[in-house]
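To start, I am sharing the structure in question, which I have written as structure tokens.
With one protein chain removed, the remaining protein chains of the complex are shown where they sit.
After this line comes subunit A, so read on.
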């Protein structure tokens, strides 16, 4: 089945936006259940139209640019973050035939490049707001995201070595016999943790740590510009879930059900897991976050690479 490219692009991006919007509602309901309360359940059946209500509210909020802000950069920052996340979805193979970039041979590197860009959004937002809290949040975000990108990349090397390709399509195909989560368990855990830090989600949401920084890097943002940060964060969660699915959980692969359903099930499961993490775990201190990254995750991912390499060489030699 060959679908024309414009349709693929539009449908994928619309789906990403939809997932991001719906997951804000799902998150609030799930958090409610985790805390023995129903969560927002008034608007529409099961509170499903809460998303619409939120969107309408956000659209009609005054879109205010503080007079002391650096205006062009201030306007640019949320757009950069949002675009970066959306572009990452371009290379994710959702089914064997449904991927915007097709079989891009540097897919994984492209994802990393875009993640690197996402850092800019946060730093620029913090910088251009001309606000102490925002700047602190931006600095934290920069340090956190850059250092966790290191472990993220290192943890992925095991997958790349085993699959022998940077193409996400090939990586999924390489998992047709055994999901990489089993041989690459260490890598998967490191990737998961780094992924949380990368999307600055709770429990690693230090850039926005409400109790210390107001709202961190988006303190000065309002209206739809704030909405873009918000959507980008949830799209980022969906993105990390999609990446973990592709890299470790066999992507679209699975028996009986059609490929798309398998992909969706895995992604939704991971998104719910992210929400569980938010409900269960406290936020670490900033120095704890950093030392955890450099003193534990870095060695673990290096060990993972060495072990994977040794096993691959041994298999090749045998």
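Everything that follows uses one rule, which is that contacts are C-beta pairs under 8 Å (C-beta built on N, C-alpha and C of every residue); 3 or more make two chains touch, one makes a residue touch a chain; residues count from 1.
Keep in mind that, in the parts below, contacts and distances are computed from a predicted model.
The complex includes a chain that is not drawn, and of the options "Carbon-monoxide dehydrogenase medium subunit", "Amino acid ABC transporter permease", "Spermidine/putrescine import ATP-binding protein PotA" or "NADH-quinone oxidoreductase subunit I" the UniProt name matching it is "NADH-quinone oxidoreductase subunit I". Contact with the chain not shown here comes from a single listed residue; of A:14, A:52 or A:281, that residue is A:281. Considering the full assembly, A:34 is the residue among A:34, A:49 or A:112 that touches the omitted chain. Residues of subunit A that touch the chain left out of the display are 30, 33-38, 276-277, 279-281.
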